[in-house]
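Written out below as structure tokens is the structure these notes cover.
Note that this complex is displayed minus one protein chain, with the remaining chains in position.
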Amino acid sequence: MAVPLIFERSHPGRRGVAVPTPTGIAGQLADWVPAEFRRQSDLGLPEVTEEDVVRHYTYLSHLNYGVDTGFYPLGSCTMKYNPKVNDWAAGLPGFADVHPDQPPSTIPGLLFLLAELERALAEVTGMDAVSLQPAAGAHGELTGILMIRAYLAAQGDQRTTVLVPDSAHGTNPATAAMAGYQVREIPSNRRGRVDLAALRQHMDGSVAALMLTNPNTLGLFEDEVLEIAETVHRAGGLLYYDGANANAILGRVRPGDMGFDVVHLNLHKTFATPHGGGGPGAGPVAVKKALEPFLPLPRLVGNAETGWQWDYDRPQSIGRVRSYYGNIGVLVRAYAYLRSQGAEGLKQVAETAVLHANYLLSQVGQDYHSPFPGPVKHEFVLSLTEQKRRGARALDVAKRLIDFGMYPPTVYFPLVVEEALMVEPTETESREMIDRFADALKQINREIDENPALLHEAPHDTIVSRLDEARAARHPLLGWPQLKAEEESRS
Amino acid sequence: MAVPLIFERSHPGRRGVAVPTPTGIAGQLADWVPAEFRRQSDLGLPEVTEEDVVRHYTYLSHLNYGVDTGFYPLGSCTMKYNPKVNDWAAGLPGFADVHPDQPPSTIPGLLFLLAELERALAEVTGMDAVSLQPAAGAHGELTGILMIRAYLAAQGDQRTTVLVPDSAHGTNPATAAMAGYQVREIPSNRRGRVDLAALRQHMDGSVAALMLTNPNTLGLFEDEVLEIAETVHRAGGLLYYDGANANAILGRVRPGDMGFDVVHLNLHKTFATPHGGGGPGAGPVAVKKALEPFLPLPRLVGNAETGWQWDYDRPQSIGRVRSYYGNIGVLVRAYAYLRSQGAEGLKQVAETAVLHANYLLSQVGQDYHSPFPGPVKHEFVLSLTEQKRRGARALDVAKRLIDFGMYPPTVYFPLVVEEALMVEPTETESREMIDRFADALKQINREIDENPALLHEAPHDTIVSRLDEARAARHPLLGWPQLKAEEESRS
Amino acid sequence: MAYIPDTPEDRAHMLAALGIDAVDALFEDLPPSVRLNRLLDVPPALSESELSRHLRQLAAQNRDLGQLTSFLGGGFYDRYVPAAVGALAQRGEFLTAYTPYQPEVSQGTLAAIFEFQSMIQTLTGTDASQASLYDGASAVGEACLMALANAPKRHRLLFGRTVLSQSRQVAETYSRARGAEITVIDGVDEIMGDDVAAVIWQYPDLLGQITALPAIIEKTHAIGAVAIVVADPVALALLTPPGEFGADIVVGEGQPLGNRLQLGGPTFGFMGVKSPWIRKMPGRIVGATVDHAGRRGFVLTLQAREQHIRREKATSNICSNHSLNALMATIYLSLLGPEGLKAVATVSAELAHYLADRLASAGLVRVPRQEPFLYEFTVRVPGSVADLNRHLLDRGILGGRDLGQEDPAWQGLWQLAVTEQRTKDDCDRLVEEVLAWQSR
Partner (left out) sequence: MAYIPDTPEDRAHMLAALGIDAVDALFEDLPPSVRLNRLLDVPPALSESELSRHLRQLAAQNRDLGQLTSFLGGGFYDRYVPAAVGALAQRGEFLTAYTPYQPEVSQGTLAAIFEFQSMIQTLTGTDASQASLYDGASAVGEACLMALANAPKRHRLLFGRTVLSQSRQVAETYSRARGAEITVIDGVDEIMGDDVAAVIWQYPDLLGQITALPAIIEKTHAIGAVAIVVADPVALALLTPPGEFGADIVVGEGQPLGNRLQLGGPTFGFMGVKSPWIRKMPGRIVGATVDHAGRRGFVLTLQAREQHIRREKATSNICSNHSLNALMATIYLSLLGPEGLKAVATVSAELAHYLADRLASAGLVRVPRQEPFLYEFTVRVPGSVADLNRHLLDRGILGGRDLGQEDPAWQGLWQLAVTEQRTKDDCDRLVEEVLAWQSR
């Protein structure tokens, strides 16, 4: 059965929700707008009833897998459980039905919440000032690197280069390039960490910053971070912390204390806000005192007693990075999560996430090769070269896991590990679930020899099996008009 | 795979939602309650996390079929689409978070809504006064028949018997019995209507009331209703209208105008409130002026200007039938539906429901026997005796429909039709859906001869196939402790 | 025309298939004299945005429990409903299903009801339960009918005075037609007579008392009657369940278990029974069984009791249950678990004891003075309870119930309930306002 589209339920003349009817109180379109500007072309929207819509999207939801469905050990994405009370809070009219141009005096409760969240994120990261604006991790990175650029420029220091480890997320080099920098890669050493000697070689007066994820994407803590920081700072560079993996260190160690100058946090990872099928997230940035003047416009200033203001009078700011002040609906959820945890809870989150990852690794380490010595932090990377020799690629193993009712781990990332499978169980999964996943991985490892077709043809019970991605890219069909024409021409 | 239970996810020590912790501010249980009254036994509740709970009930929901899933032509149940805005309204704190003992002065908005709904239901039914209290159709019936009893008693008239047609819902005779009456059945005539001659025979001074559903459960309008009313009234009896099928007549004809003295409406049918897996519904009763003094306690009196009161000072009332004033969450939804329709809309509902039923019947009438002449109203009954002779029972046809992604119609009801299949498409289903259902029925009719096993083994793709109901009744396992013990003893 | 899919073309197509010109032809069997030849006189249709605004305005006119601080109880409590309850129970597959007549596509509802039955059974200390009833009061009524049906020669029902009057009144309405007679009793000594079908007692009772129960049940059985106990399900987290004291039928109001108050409905009633009563219960019952492949599944069972099979011989006329409300309770109890439910009850109780102490200092002494209680209790107010409640309402506090309205013998008694949603500050503020009212 084909995956259906809402357009296929369309029937001319059907109507969904009842909207107000024009009354003619002040004429009609022809009276207002010259003919050239009156739309003639079809809007291309389906004509369906509310019942059609509800059934269609209920059905589509059944084709999806989320954390609410089951285990989602997608490495580097921290697919922990998303508490329902946070969703409820974000939907309260006092948070959700407020216009961004309302005077601050009309929304003191929300602004108090945002200020409290800023303060807490500063404390969690060990930094001095926070902007909640960035919409996502990559957006936070861009904001952060632009601030570093502005900070250096303010000192007359025009550096040209940003360093990233070869294990970095793709967003790091892409961000640096977007911010106008050349990118140089620092190799990992045999321990999976930044090669300090190589870093020292590359570190010179042209380097604006090193972007570092810690623990890194191999799940390993950069234990030479203080030496790294010293190296970067001594050469006049700044240190950027990619907070994608902050779940591992909450309450245990803080980027600010390790020498980082700018930090972003992914609230949709560490602070348990739902990922929504790819977003929205939120990627607040936190900076040391010296960089505060460069934070994006506007800044929230004031307090509960004197009232709140949006401060636009900040001449050194990098400017705006988005409309208004951030993904409020995500920030409310993150605040709710923060308040549900407290300091003890946050520490417990990190400790449990790390314990779970190490435990899981210990359960599968016999069968799958872990290329670097542990302990790991909140996630680990396996290298399936041995499995590949026996006839199954990492992708095959991943697809076969779907048959066990589990979402596959990240595959083929980080790039520094061959046939990588990157596993992050998170702190919210139970021991039994972790055991069940380990058992599945072990069984699949046996199946490679016993019944390899099981892997190659996996998944077996989904609405579609493996899709022809090459065809999709070679002959892009990106919308219903094109798809419809193509399907009609085929039939 | 077995259908799972939440108890099977239990793991001692796990906790779901965080609740406040006792502080010891005023002692503890042992200080308050003697030992004999302090519970020692296990509560028997699962110990699970919120994540466990969310996954379990998300999964269970996937095992369910609702109107939101697809076509649900369950005869006599009016499974029309349930608008989402109504659910939203019922959840507003001003409606949902109010205590039943709050003074009426604190809830004028809600009481206005209830009074407006009463007024509208009186108009829709053609009656003089309404109580919104009954929780369900059967509850409305009980309330109504008890009122008839009290009304007659107030006139010194102690009648003993209630008449019901043989096609009536089981609740009618059960209600009459519960209200202390003997029940006598009136046979249907060859046209599927009340046999007027038989009624006249049974109708005497012992008969308190005739309970009538119109259109009746065969989907047929009792076209001799005026003669029936005259017959009942002349003998001093009252006429009760079972509103289960009111969807067929909205805005076209009103029970009050047809001579009925007491009416109940199933808001979860006619007024589109969701059925919730078996409830809650709401079954308001409407009466003619003479019966108003007998309505249950309390009555809502007052108006928006002078304020509202609960009137308990009604000496002739039958008394209370429930806690407080009704299923408010359902009533709010029904009011919202009413306001979304208006008079034109309500009439359109009935006309469309009737058109759809007749159209569907015309599409399947070649293959399936319809025992009575049309036109039908909102539903119809097929008799599958011919299919049975060919080797498939109504139940087999019903189960096979599941394989087509549709919920089966009502089977083996009404009892007056052999191998009955009772189909109600409702007004919210599209012509294509009705056609698809007709096609499915026709294909199944062919399969009886071509591949009967397909029917006998249906459904094929559900989590369980047909279940052993006899075993369930013979050896009842009604709770987890018993089921667990039984499964452990088997293994 | 909201929610109706028919376009003019659809309509024409269907009329043509029927060989008619207009739908009027399908209504020609309506007697002409009673056809409604006008539109119904109901308010005009609103678009969804207008409807939404109208309803939001009506809702905003009410003062909800986010705005008022409530000390009301009496079966209905301002308990916290975790967000996951609504998020799950509102899923369309649960919300828009009907009674699970076709078990193969209804295992969600069926399994949840089975879980519900299991929890009610263990909470009440009985042997079995069913899929829920309309509310607590109608559950009492149904239980009384069971007792009356069980012993046709016994027609008296003895209700403890401290059973919520609603329950008694519903039982009266339900059973009057069967010739039953209700007597209100004050204690175990009044339990006598071979015409007594059942004794109905509440636990904790209306005044918060608990200790009378064992003797009541013992005496009830001694005279051959049925012991029906009306219980608060949250209190059962801490108290020895009625079933363990020998109660035959345990019923109650389910609202405190994960259901919002909604001015009293819809909530649900629950019923737990000892084994002999299983086949005499009203309403739906779900049982476990297996399919042809031996896979475990759930079905509606023991339907031979029910109206759609037995018609006038059914145990009750009930057809629906309050499945969705029972689902909410099941999710609630799963989220809380045994320790959570105990904590909720304990926190409520400790705040209630704190409040009772402070009120006693203010001269509002508990009645009865020494009886153990949990989180609901009664004090004597020196003056008009109605006047005190008015004073409090003006200050945003919903004071307790005025028990003088329940029973003239209770003039001046004020019933207060404290839930885990109250705080020490709430209690202190109540006491301050009581003092202010006294010194007015």
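As written, the chains take the letters A, B and C, and residue 1 is the first residue of each chain.
In this text, a residue touches a chain if its C-beta (ideal position, glycine included) is under 8 Å from a C-beta of that chain, and two chains touch if they have at least 3 such contacts.
Only a predicted model underlies this, so the values are computations on that prediction, with no experimental measurement involved.
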Visible contact partners (per top-of-document touch definition) of the missing chain: A, B, C
Sole contact to the chain not displayed, among A:Val130, A:Val232, A:Ala272 or A:Val381: A:Ala272
Among C:Ser52, C:Asn150 or C:Ser384, the residue in touch with the chain that has been omitted: C:Ser52
Interface with the undisplayed chain - residues on chain B: 11-15, 17-21, 49-52, 54, 58, 83-88
Residues belonging to chain C that touch the chain removed from view: 48-49, 52-53, 56, 60, 66, 80, 82-83, 87, 90-92, 420-421
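Please note the rule applied: only the chains that are shown with their structure count from here on.
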Taking each chain's C-alpha mean as its centre, the one farthest from chain C: A
More contacts between chains, B-C or A-C: B-C
Between chain A and chain B, centroid-to-centroid distance (C-alpha), Å: 47
Chain centre separation (chain A, chain C; CA means) in Å: 45
Whole-Å separation of chain centres (CA-atom averages), chain B against chain C: 19
Chain A residues counted as touching two or more neighbouring chains: 11, 14, 18, 49-52, 54, 58, 83-84
Sites on chain C at which at least two other chains make contact: 1-5, 10, 45-46, 48, 82, 84, 86-87, 92-93
